[in-house]
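Okay, so here's the structure we're looking at.
Rather than the whole complex, this shows some of its chains in their spots.
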Amino acid sequence: MSAGVKLEVAVGGGLTLRNPVLTASGTFGYGLEFEPYLDLNRLGGVVVKGISPRPRAGNPPPRLVETPSGMLNAIGLQNVGVDRFLEEKLPALRERGVATVVNVYGQCEEDLLHVVEKLAPESGVAAVELNLSCPNVKEGGLELGRSPRAIESITRDARAITRQPLWVKLTPNVSSIAETALAAEAGGADAVSLINTLVGMVIDVERRRPVLHRGSGGLSGPAIRPVAIAMVHQVYRAVKIPIVGMGGIVNARDVVEFLLAGARAVQVGTANFNDPGVAMRIVGDLAAWCAAHGIADVNELVGAVKGNQA
Amino acid sequence: MPYNLTAAVERQEDLGAGYHLLTLAAPEIAREIRAGQFVMIGLTDIDQMLIRRPFSVALVSPGPDGGEPASIGLLYKVIGRGTTLFSRLQPGDRLALLGPLGRGFWLPDPALEAGGGDETELLLVAGGIGNAIFPLLLQELGPRAARTTLFFGGRGRADLTLLDWFEAHAGRVVTATEDGSHGQRGFVTAPLAAHLDADPGRRRLVMACGPHAMLRAVAELCLARGVPCQVAMEETMACGFGVCLGCVVEKREPESDFDRFVRVCTEGPVFDAREIVL
C-alpha cells in the first residue's frame, strides 16, 4: 500500500471501509473461496452471493455465455439459503474481520424482508444490500427494482426491521435511474449500489435456441462500463447518499473513473472470474495511482469530474 | 491449492487439421497436476479476453536438466475466438494460468487390486480432442499403461491426433472413424461394446472423454453392463474454481431440491457416470 494515501471511505449508515474496493455479489462466492488467491482483509469489503430465505438450486445449464467484452449469466440465484449462510459462512467471515455485505434476494417482498429480519440481529454484517430483481406482482410482473414506488416502499419496510446499514442495488434496466435512486433514498437507504446487469440474450443460430437455458440473462463486464459510468454520474447528481459503483471494472484506472463519476466505493465483479487475485491487486494499484497523482485522500476523487455533464 | 500465475510459452506445435500442442513453463503446476484435472488459461491482457478457457493438461515434461516436471503441454483444437488467439502465440509470449483445478480420474480401490492376474482392466475411450486428457493418465500409470486399451474415435484420421504417441504408450489402441479413413468405420462405441461383451465377467474401469453424445453412449453401455465408468465433462466455465456457478450439470439422484446441480469445475470434471445426468 502506497504510504500516506488515505483510502478509508465512509459509505453511509456509520460504515467506514478500509478502502473503496469491494467485490460484487455473485462473483465472489462467500468470499472464503478466494483465500488461496488473496488476503480478504486487504479488500474494502466483500459482498456475498445473493441470499434467499431457502436454499435455491438455480437454473439448468447452460447458465453462461461469453459476449463481446462481456458475459451473460442466468445462474438463477443458486445459494445456500439464509440459515446455512448464518451457520456456515457468516461466522467464518466474521472471524476474519472482513467487511461483509450481505446481498439479499427474495422471490417476493415477504421473502426479501424475511432474510433482512434474520440478518438483523447478527454481528459481522457490515451492510445489507437489497437485490430487487424479483417480479413486482402488484405492478404487472416487471422487476420490483424498475418501479420507484415499489423501491421506496420495500426500502422503508426493510429500514423498519434492521439497524444495519442498508444498501439498495439498482438495476440499469429503467428509464430513469435517478428516479429509482431517489426512491431508495426516500425510503431510507444508507447507500445505493449500481449497476446490476443489463438484460441480454444470445441466440445459437444453428440450434435456433437461446444459448442460455433460461432464455435471457444478465450482461456484465467491460461492455457495460460506459453505461454504468453514465448512470453513477446521473445518480450522483440526484441523491445525497453515498453511491457504490460497479460494472465492468478490471483495473485501478476503472476504479478512478467510477470515483470521479461520483461513487464513494466500488465493486469488482466479472473480473474476479478472470483472475481471482485481481481485487487485491486493484487495491494496491489504486493506492499507487493516488500517490503518483499527488492525491492524499481517495475521497478527493469522488464526484470530481468536471466539464459538460449531459 | 491452485496457482494463479503467468507462464511463458515454450513451444507451439501445429499438428494439422486445427490441432495444436502448446507447451508452457509452469513447474508448480507440472509437479502437482493429476490426470483429468485442468487449467484455465487466458491472455494477460483482459481487454483481449474477458473469460479464460479451460483445458486439460495433456502432458507434463521435465525441465532442460531433466528431473522434476517443469512444463505442461496442452493439446487443443481451434474452435472459436479464444483458441484462435492461443494458436497465434509464439515462444516467449506469456499467458495467464490458473491450476491445477478440479477432480481428476481416480483409480480402482487398491484393496481390489489384489494379486497379479486380478488387476482391473483399464479401458480409455476418447472422442476427437477428448484424447487430450489421456497422455497424462498414461504417464501417471507408469508400467501399468502398457496394459490399458484406448478406444479412439474421430471423424477421420486427421482427428486422431498423437496416434503414434498413444500406440507407443498405451497397451493397445483401437480406432474407429466416421469416414472409415482409419480403423473401423463408425463410432468408437461399437468396438467398445464388442470388447465389453467379449469377456463380460472381467473387472473393468472405463474412463471416457469426448463429445457429450459419445459420453452418453459410453455411459449407457457401461451402466447397462454394470461396468464402472468415469466421464470427463465439459460445460461453459467463467471461473474454473467454483464461484461463478456457471458450469453445473444435473445430478442423477439429488438429495434435495437444492441439490440438483453439481459444478463441473469443482466436483468434476471427472464424474462417476452414475452421479450425473448425461
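The first chain written gets the first letter, and so on, giving A and B; residue counts start at 1 in each chain.
Definition applied: a contact is a pair of C-beta atoms (placed from the backbone, for glycine too) under 8 Å apart; a residue touches a chain by one contact, two chains touch by 3 or more.
Bear in mind the structure is a predicted one, so any value in this text is a computation, not a measurement.
Trainee: Can you write the chain counts for the whole complex as a formula in the shown labels?
Mentor: Written as a formula over the shown labels, the complex is A x2, B x2.
As a working rule, only the chains that are shown with their structure count from here on.
Trainee: State, to the nearest whole Å, the distance from the C-alpha centre of chain A to the C-alpha centre of chain B.
Mentor: 37
Trainee: Sort out for me which residues of chain B touch chain A in the complex.
Mentor: 1-2, 4, 42, 46-47, 49-52, 96, 98, 235-239, 241-250, 254, 256-261
Trainee: Would you pull the chain A residues touching chain B in the complex into a rising list?
Mentor: 26-29, 33-34, 36-37, 54-58, 60-66, 69-71, 73, 75, 78, 80-81, 221-222, 250-251, 270-277
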